[in-house]
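Written out below as structure tokens is the structure these notes cover.
Our next item is chain A:
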Amino acid sequence: NAKELRWGFQTDTDSLDPHAHAVTFTIGFLGNVYEGLVRRDADLKIEPALAESWTVSDDATVWRFNLRKGVKFHNGNDFNADDVVFSFKRIADPDAQMKTNVASVKEVRKIDDHTVEIITSAPNPILTSRLNSVFIMDKEWSEETGSTKVTVMDQDKISPAGQTSMGTGAFVITDRTAQVKTTLVPNKNWWDKTQHNLTKVTMTPVKQDSTRVAALLSGELDMAYPVPTQDINRVNSNSGTSVLVGPELRTIFIFMDQASKNLFGTDTKNPFLDVRVRKALYQAINIEAIKKKIMRNLATPSAIMISPKLFDRASDFARYPYDPAASKNLLADAGYPDGLSARFDCPNDRYVNDEQICQAVTSMAAKVGIKLNLSAKPKAQYFKQVLNPKNRDYHVGLIGWTPGSFDSHNVVTNLIASYSDEKKTGRYNLSNNRDDRIDELNPMIQSEGSKAKRDAMIAEVYKRVHDNVYYIPLHQQALAWGKRDNVTLQQRGDNVFRFRYVTIN
Partner candidate 1 sequence: MNDVAKIEAPLLSVDGLVRHFDVSAPFLNRLIERLDRAYVKAVDGISFDIGRGETFSLVGESGCGKSTVARLIVGLYQPTAGSIQYEGVEIGPREAAADRKRIQPHMQMIFQDPFASLNPRWRVADIIAEPINVRGLLKGRAEIMTRVGDLLSQVGLSPADRERFPHEFSGGQRQRISIARALAGEPEFLVCDEPTSALDVSVQAQILNLMKELQNRLGLTYLFISHDLAVVYHVSTRVGVMYLGRLVEWAETKTLFENPRHPYTRMLLDAIPDLEMSGRQRIPVAGEVPSPINPPSGCAFHPRCPHAEARCRTEMPLPRNYDGVHVACHAVADGRIG
Partner candidate 2 sequence: MWSIRDCALINPLGADMAEQTAESLPLTESPTRTQSTFYRIWDSDVCYSFRSSKVTIVAAVVTAVIFFLAIFAPWVAPHRPFDVATIDLMDAELPPSWEQEGDSRFLIGTDNLGRDLLSTILYGTRISLIVGFLSVIFGLVVGVTLGLMSGYMGGYVDAFIMRVAEIQLSIPGILVALLLAGTLRGVISAEAYNEAIIYVLVLTIGTSIWPQFARTVRGSTLVERNKEYVLAARVIGLSRFSIMLRHVLPNVMGPVLVIATINLAIAILTEATLSFLGVGVPPTQPSLGTLINEGQNYLFSGLWWITIFPGAVLAILVLAVNLLGDWLRDALNPKLR
Partner candidate 3 sequence: MPKPSNQALLSVRNLRIEFPNRRGILVAVDDISFDIAPGEILGVVGESGAGKSLTGAAIIGLLEPPGRIARGEIILEGERIDHLPYEELRKIRGRRIGAIFQDPLTSLNPLYSVGRQLIETIQTHLPLNEREARVRALELLEEVGIPGAEERIDHYPHQFSGGMRQRVVIALALCAEPRLIIADEPTTALDVSIQAQIISLLKGLCHEHGTAVMLVTHDMGVIAEAADRVAVMYSGRIAEIGPVQEVVRTAKHPYTHGLMGSIPHIGHHVDQLTQIEGSMPRLQEIPTGCPFNPRCIQVMDRCLVERPDLQGVDQSEVACHLFDEAGLAAGAGE
């Protein structure tokens, strides 16, 4: 009896090339077809995949991986060390956007057919956390098909790997029309024990939220995500469908420019240089109301800039309480008894209910006298405007972050450490603050092997952020996956859907 899973997401994969695109959904989807040396389980813990085991040198610069034997690619070719070396080389290509995952890798050495050694340029105790998305391709197949390089911007240099795939994963793509439908069947020769009972998977992108929900309600899809928060009740009340909700790893927060003397583009003194003003804005935000009314309880208010799932000492922190009266006092103390005004930039197509959150914040801030002029725009324009460290064209803004390595250091070095071109830190430090202690701690966290020590240093960073209100964290948004009741699946916090956990009754 055929068990077909029909599911839809809001976009399609950009292509099937596992190295070309730094797009969460594309890589997440291809993880069903390709595999890395390691993989993440349903709880996002690293577990062995194409490597059965590994060892690391004491200085955390040389990693030796013992490759799994007997693994075959979908075309029947054997998996071996050559494929690993080849794949690491392919992904490091300057045109491959996944190259950041191997940025710290200096060299990959074949020891024998089933052993490789990875040498990093600096100590990197958490290397494996990036390797789960370094997918291994078949070297022979790539050479046959001319896919040894990713596509570059030339009509004659288009890699066939974008249109076909050759992995070792649990599923095999049999048929694909880009943007319309991709069909997969289980890999009969997969090395691991199958948990699913699927015979076929079809993936269809459905961009429009209401259409996607309609398709789920009408039974045209067995599983669809994301379900807009407001439609969750509708899907749940429909017989035969329900929504699976869970916390996502992404944290949403507000940043305030703390470097410029004047508000960008104006002659007004930058009020956010004063911590009291920042704290006033913080305490003006009724996070519970946002959670309840806008997120429909599908958010976890957060005091720090990372998901509690990814940082064990998260419970040490608590948000400043919502207190408009305190806010007003703070403003008065800071010399703004009559309030102040600033621009508030916001994306309108990036995060869950981003625009509404911004509108709510605007309205709440207005009540204490901070007049925010909201400017919401599509992400393409928004990011172009705010993500330019050389020209910080914003006063206050909203952004979200999921640490690619699922680790706090990623947050610290990208968002909190001060911006430095040569040290490659603070690229996303939108608050633009400079805290010498944090800059000192940052490299130490990276190379610290002991978890306890490392967590303590991270906690110190978060405490400084909290005390100085460098950022105003809002919440971790939640995942909402709609599905038919006869489908059981595992929802991963990184919003990645793995078919290997799916069963249909």
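Here is the rule we go by: a contact is a pair of C-beta atoms (placed from the backbone, for glycine too) under 8 Å apart; a residue touches a chain by one contact, two chains touch by 3 or more; residues count from 1.
On the choice of candidates, all candidates are chains of the complex that A comes from, given by their letters.
Computed from a predicted structure; not experimentally measured.
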{"item": "Touching candidate - 1, 2 or 3 - for chain A as found in this complex", "value": "2"}
{"item": "Candidate 2 contact footprint on chain A (complex, rising order)", "value": "209-210, 213-214, 217, 228, 230-234, 265, 286, 289-290, 293-294, 343, 345, 348-349, 355-356, 359-360, 362-364, 366-367, 373-378, 381, 384-385"}
